[in-house]
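The complex appears here minus one protein chain, its other protein chains still in place.
Note that the chains take the letters A and B in the order they are written out, and that residue 1 is the start of every chain.
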Amino acid sequence: MVCTQEVLIVDDNPADLNLAQEALARCKRQNKISSVTDGEQAVAFLFRRGAYINQLRPNLVILDLNLPKKDGRAVLEELKSDPDLRKIPVVIFSTSQASSDIVRSYQLGANCYVSKPVDLKAYFAALQSIEEFWFGLARLPQGEGE
Amino acid sequence: MSIGPTKTETAPVAKIHVLQVEDNPLDSELVQRELRRAGFDFTATVVQTRADFIREVEEHCPQIVLADYNLPQWRGMEALAVLEHENVDVPLILVTGALGEVTAVECLKKGATDYVLKGALARLPVAVHRALRERTLRLQRKMAEHELAQKVEELARSNKELEQFAYVASHDLQEPLRMVASYTQLLGERYKGKLDETADKYIDYAVEGAKRMQTLIQDLLAFSRAGRNRPAQSDVDCNVVMKDVLQNLASSIDESGAVIACDDLPVVAADRMQLTQLLQNLIGNAIKFRKDNTPLISVKVERLKVESARIEPIKIAPIKTELAKNESAKTEATKVEGARIEATKLEPAKLEATKPDTAKPEVVKTLPANGFWQFSVSDEGIGIAPEHLESIFSVFHRLNTRAEYPGNGIGLAISKKIVEQYGGTIWVESSPGQGSTFKFTLPAAIGQAKGASA
Partner (left out) sequence: MSTTVDMLLVEDSQEDIDLALHALRREKLANSIFVVRDGEEALNFLFCRGTFAHRSFNGPPKLVLLDLKLPKIDGLQVLKELKSDPRTKTIPVVIMTSSKEERDVIEGYDSGANSFIQKPVDFDQFRETVKSLGMYWLVVNQAPVTDRRIEARGAAQ
């Protein structure tokens, strides 16, 4: 059915990016993982601009909210306003547990919202749950990787 | 600034300026003589006309006005109108010939402080004394109120800043802390057993330290969040909250075999998340601080009416707003002591909820029209010694070592903050080895019929 899926992780903290990659590496499925560290890069990646002109579109985006250059909320909004890109599920993965952030994210079209746990094990478990659900259980719109 | 009633009725006050409104020089001289005899240190000016009166009031600020009732061109009572117009707090005593009782009462009602008959001038000093003393008290109280308002504003601002600081600090600290904690753990996993024993030990210490910092910061955050924003208040069904709490505590309940018996709980006016936190803290503690047996925890509730005997008023005589008439009013006027503020106006349903075993009065509040519910969470655990019953509600206060019972000692401080935010109180009744009962009050939801629960 589907071969390797691709995830784009957007997080400005390289330590967290590393953790995410570590977590996903421990999953059964070996997905392709791309990462960017600011909002502008994220938009360029997804809209295939500049250096990313030949970039394949990811099947899933894991997006932090507080990003330099362009804020995660702005990235989300742009992404979900585009007729092609809005099909891609976006998981907000953020330290913020503020109600306002959660509600706002859903209003902007986020598919779901997961708080970054403080505990390492829980952090890994959260990322693995995300991978398990979106790549193991849910059906995603057929991307370009196939 | 110390305020207190003057010691005796006739002790002379500081030099005062008396303004007399009198057209008969003999009468004005008699009045002055009476005042001198009583030991008053004063200067007096006598005026007859309205214009002179106004000028004297504007230019020489008298402390008291002694006015005749009937004057050739105007009436003594008109002087009152002038004083009001000039917006000065100067008592006016009518010193007059025969005055019918009805007229006298009317004058008092219109604002005259007192009246003294010219045929009974012996009464004058006492009347002047009282009028002046009351005026002093009035002025002092006004100043105190103003200072109070300023202090309150300052405190509120400072409080807000501190809370925001605490919130920002703990919030911003979380991320780097998470990095330290996660990576020391990963290091540990990766290299455990591959380096030497010392390295393993060091890694364990580092991880433990980092994890403790994390819980500490989370607790701090929770504590500062508890007072940070006005929470969305709505009618919350406590039974639903209990369900969530029990679910959240599922693993410790399973582990300890705890049995929790719960009354049918009411609907209260509070924020659902805070209520969950509150109940979870208390029940979590009840489970945590258990003895060796199966913890038996019971949650009860009872309705407190506005006049309930459970709420004890503090033993301070009420302050009346009209100081004039009654001499026996032992006015413990307003005190401004740091953050403890006692209201000055006596409103109808003003009572004070005090902890049964403390003498410290809390901030006085008016009760909500619907009254309170009083909740109690009882356990049969290790209990608390009497000397600690109050201090356990302080932040970071722990009575046991970390090895004996985990936790930072902030749960009860948070609970207290939550309860007090709604105008309730929280306290504990306990004896060592006999278990504890934590009680707290919360306002009943609006529109709830007495005793009925949703």
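We adopt the following convention: contacts are C-beta pairs under 8 Å (C-beta built on N, C-alpha and C of every residue); 3 or more make two chains touch, one makes a residue touch a chain.
Computed from a predicted structure; not experimentally measured.
> In the intact complex, which of the presented chains make contact with the chain not displayed?
A, B
> Which residue, A:R26, A:R49 or A:R86, contacts the hidden chain when the whole complex is considered?
A:R86
> In the full complex, which residues of chain B touch the absent chain?
229, 232, 234, 237, 239-240, 243-244, 247, 454
> Which residues does chain A use to touch the chain missing from this display?
Touching the chain left out of view, chain A contributes residues 83, 86-87, 89, 97, 99-107, 109, 111-115, 126, 129-130, 132-134, 137-142.
Quick note on the criterion: only the chains that are shown with their structure count from here on.
> Per the centroid of Cα atoms for each chain, what is the distance between chain A and chain B, given in Å?
Here the centre of chain B sits 50 Å away from the centre of chain A.
> Please output the residues of chain A touching chain B within their complex, sorted ascending.
Per the touch definition, chain A meets chain B at residues 13, 15-16, 19, 22, 95, 116, 118-120, 123.
> Quick one: in the complex, what on chain B touches chain A?
So the residues of chain B in touch with chain A come to 174-175, 178-179, 181-183, 185-186, 211, 214, 218.
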